[in-house]
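One structure coming up, written as C-alpha cells, with questions to follow.
A single protein chain has been removed from this complex, and every other one stays in its place.
Chain nomenclature is as follows: A, B and C, assigned in order of appearance, with residue numbering initiated at 1 for each chain independently.
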C-alpha cells in the first residue's frame, strides 16, 4: 500500500528493458551517441514539430535549467505559491537563475487563474530598477494538487504573460497525466497554448531518472548546453538517458502509464467519496487528497499504508477539523487494483 | 577498437544486475530507502572508518559539490593546470563555489610536486582582501595523464596545504585505478595521507552514472544535503544510485575492474614501446598516450579505432613533431585483449 | 516643498565640513588611514561596547552585505513583506547571499509582531532539504511606514528568532530617528535587545553616502572584508567615508538631526490631523502618510510640492477611497518649519 509518491515505484518494464539493451557495447559519450538523436526525433514526433530538447536526470535540474533561460539574475518569475519550484527545490531556481527571485500567487487547487495572474501583475512592485523586473511565469501541469489546466486556460494565461513581457515555463513533472486526463495532444497544452519551455517529466511516469527540457521558443535554448554542463547535469554515459526517454515515448508508453495512474486515482476517489470521505481537491490526474479521520489514519498506518500529510492551502472542500488529516495519495503506473482495494478496505 | 574514454563502456554486469534487482517494488525516495544506508556502510568498510558520504550521478557534480565545501565564494583552490575541474567542467567549480576561483599549477604528467606547490603558494598574490585568499587544493588521482600520486607524495602535499591553511580535495574519478596501481588500501591514499574530501568515481569504473562524495573531515559535510538538492542532484528514485554503489563496492568489483583496465593499459604500453612507439607519460593506471605517426593515425582511424588527440603539456618524452600525433587511449573494465591486439596490429 | 525622501537633502554642515577637512594631504587608502580607527572608536562609544564595524557607501550594500553574513546560499531570511530589502533593492540580498531567499511577513505599519513571526515560523515549509532552511530575520527600525519597534518588542522578536536558530539583522537606515523617537540608547534597541548585526544608516540622516555595518556577534564578521571588496564596496579614498561617519557621530550630530526630522514630522502630523486629514500610520519617526483628497493632491503638486504615492498595505486607518491618495512625506535634518507650513497652507 505505497501511495507516498509516484517516485516510489521503480521503472516500468519498457524503460528497464531499454536500459538493459543500451548497456551493450561501446558508445560515444555526452549526448554524441546516435540514440540521443533518436530520442530528440521521438520528442519532435510527440510534440508534432521540431524543438530543441535536452535530457537531464532530475526534475529539479529540468526546472531550474529551464527557468534560468527565461529570467535574468535580477528578474522575477511568478508561480503558484505552492509550486514545486517554490517550495520543494531548496532554492535550485534561484541558484541556476544566478540569484533570480520567485514570487508566489495564491489559487485554488494549485492553479493560477487568469484573474489572479492579472491581479498579481498589477500588485507586484514595478518601480525599476528598485524593483526586480518581471521576466517569467511558471505553471505546473498537472498541478501540485492534481488539477489540470485546460488548453483554453493555458492560452489565456500565456497571453496575459506574453502581453506583460513574460516568457512561460511549464513544470510538466506530471505532464503525461495531464495529457491523459484532458484527452488532448501534447502540442495543444504546450506550444500551441503559448508555452515557451517545458520540463517534460519521465521519472514519475515510469523512468529511472530522466526528464527532458523542451524549448518551443528555440532562441531560449542557446546557452542550455553550457548551463547543463556547469550544473553537472551532462551525463557521460548519456546513452542511458537517451534509452529511457526513447522507450518512454515509443508506442506511447508514457500515455499508457499515465492513463493507468489516472484510472487508479479515479477509482480511489470515487470509492472514497462513496464511503463518505471528502476530498481536498477534484481528482483530475493521479493524485487524491482525502480528509481522513484520526481512526482511519491510524488504522491505515498500522496496516502499512505509506502516504504523507498535505498542507491545506487552496482547498476545494471544507478544511480539515482539528482531528482530521488531509493526506496525499499518489498513484503511478505501478499502482495495482489490489493496492487501491486494500486501502479502501480500511476506510 | 574503442579507446575514446572509459565512459564509452556501459555498466559492468554486477552493477547492471543490481539496478535490475533494485527495480522491483516500492521504496522510499531521496536517499531514505534502506539501501542507501547499506551503500554508506559499504563505503565505510572500504575506507576502514566512518565517513559522511553522499551519492550523485556525475563526476562534475561530485567535484563541484565537494570543492564548494572547502572554499569560500571569494576563495581560491589550487589545482593542476590540466585538471578536469579546471579544463573540462565548464565552470562548474566556480558555479557551485558561488564565484570562487581555480588557479592552475604546472607539473609533469598532470601531477603537482611538493616543490611546485610550495613555489605556487609563495607566488600567488596574498595582499588581502585585494587578493582572494587561498582555501583549497585539489589533486587528481589518478592524474589526467594517467599517473598516480604515492601515499608519500600525498602526505607531503597535504601537509604543505594544511600548513598553509588549505583543505585538500581529491578528484578520484579514477581512484580505483590508482588503488589498483599502487597496491595500497583506499585509506592509505585518502584520509591517512591527509585528504579531507574525496570524489570517489564509479561511472568510469563500471557504473551507469554514480559517484560518491566522501568527507573525511566531517565538519565539511554539514551543508552538503542542501547544496546537492539545490544543484538538482538529489535523485528521487535514489535507490538506483544506492544499488549501483553497493554493487560496485561489494566483493571489490571496483578493484577487479580497475585491475583489468590497468592490465590492458600495461599490455598496450609495453607492446607499443616494443614497436618503437614512444609514450607521452609513464603508464601507471588505465591510460596510454602514444605518439603516433601520421600513417599510423590514418590507418587506425580507417580501421575504426576511436581515440582523441591530447594536448601535449607536462610531457615525459620528447614532444611530438609536426607530423606526429599525441593521442590518448583509455582502457576500461570492458576493454578486451582482442581490442588491444587489433589496435597493435595496425602499428 | 521637498518631501520626496530624506535622501533629497545634501549633507549636513558638520559632515560636509569634515569631508572638506579630510581632503588635505596624503593618506593611506582602503581603510588603513588613521581616521578609520577613530570612526570605529566613535561607533564603539555610541554602542557602549566594542563591535566589528565596516563602512560602505549605500544602504543597499550595507543590508546585502550584512544579511549575507547571517544566511546561507540555500537559506531563508524572514522580513516584513514591505521591507526595503525585499521590495526596493533589485535582488541585492539574493545576489550577495549567493542565491539565498527572502520571505515576507505581513504586519501593520511595516512592523512584524511576535505573534506574526511565530505564526510564520510554523507555516513556512520545513521539510529539509527540500525546503530552504530558515537562517535569518531582518527587522527595519524605524519601519518603512515610520513606526518604531520598542526595546521590549525587539527583545521578544529576537528571542523567538534565536530560539528557532535564526540570526537577527536590523535595517537601520533610519536607526537614528528610532533612537530619537523612543528616547532610548543605541545599545538598548540593538545588541541589548538581541540584534546580531545592524545596518546603521548615515546617508538619510545627513551624510553624503555612508553607512556602517555593525556586528554585535563578531563571529559573523570574519568574511566581511572579503565580501565588501568583491562587491566593489571598499573605497580606495576610504578617508572620505571615515570622515563622514566620524562627523555624523561626534557630538551626537546624528541624534540632533534625527530629533529635528522627527519634530518636523510631528508638527506636520498634528497639523494635518487637526485639519481633518487622516494618516495611514501613526507617526513615530520622520515619515507622515496622509490620505489626500484629489483636490489637495492637485493643488500641492501645482505649488511644486514633491512627494510620492504609497501602496496601502498594513494601514492603521481606513483605506483610501477611489478618489483619495495615500502619499508619503519624509522629513529630514534639512526640512524647515517654512516648508512644513507651506505644505499645510495648501490643505
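Quick note on the criterion: a contact is a pair of C-beta atoms (placed from the backbone, for glycine too) under 8 Å apart; a residue touches a chain by one contact, two chains touch by 3 or more.
Since this is a predicted model, take the numbers as computed values, not measurements.
Asks: Taking the entire complex into account, which one of B:30, B:74, B:175 or B:307 touches the absent chain?
Replies: In the complete complex, the chain left out is touched by residue B:74.
Asks: With the full complex in mind, choose from C:184, C:209 or C:317 the residue touching the hidden chain.
Replies: Residue touching the chain left out of view: C:209.
Asks: Check the options A:225, A:263, A:317 or A:342 and report the residue that touches the missing chain.
Replies: That would be A:225, which touches the missing chain.
Asks: Which of C:111, C:169, C:233 or C:260 sits in contact with the chain that's absent?
Replies: Of all options in C:111, C:169, C:233 or C:260, contact with the hidden chain holds for C:233.
Asks: For subunit C, which residues touch the unseen chain?
Replies: Residues of subunit C in touch with the missing chain: 2, 4-5, 7-11, 16, 19-20, 22-29, 56-62, 64-65, 89-92, 94-96, 203-204, 208-209, 226, 229-237, 239-240, 306, 334.
Asks: What subunit B residues would touch the chain not displayed?
Replies: Subunit B touches the missing chain through residues 73-74, 87-91, 94-95, 97-101, 125, 127, 129-132, 311.
Asks: Can you list where subunit A touches the absent chain?
Replies: Touching the chain left out of view, subunit A contributes residues 30, 72-74, 98-99, 128-130, 132-133, 223, 225-230, 234.
Everything below uses one rule, namely that only the chains that are shown with their structure count from here on.
Asks: What chain lies closest to the overall centre, CA atoms only?
Replies: A
Asks: Over half of interface residue numbers shared between subunit B and subunit C means same, under half means different, so which is it?
Replies: Counting which numbers both chains contribute, over half are shared, so the two copies meet through the same residues.
Asks: When the C-alpha atoms of subunit A and subunit B are each averaged to a single point, how far apart are the two points in Å?
Replies: 35
Asks: So, what's the distance in Å between the C-alpha centres of subunit C and subunit A?
Replies: Roughly 42 Å separates the two chain centres.
Asks: Hey, how far is the Cα centre of subunit B from the one of subunit C, in Å?
Replies: Those two chain centres are 50 Å apart.
Asks: Show the residues in subunit B shared as contacts by 2 or more other chains, in ascending order.
Replies: Where subunit B meets two or more other chains at a single residue, that happens at 226, 229-230, 234.
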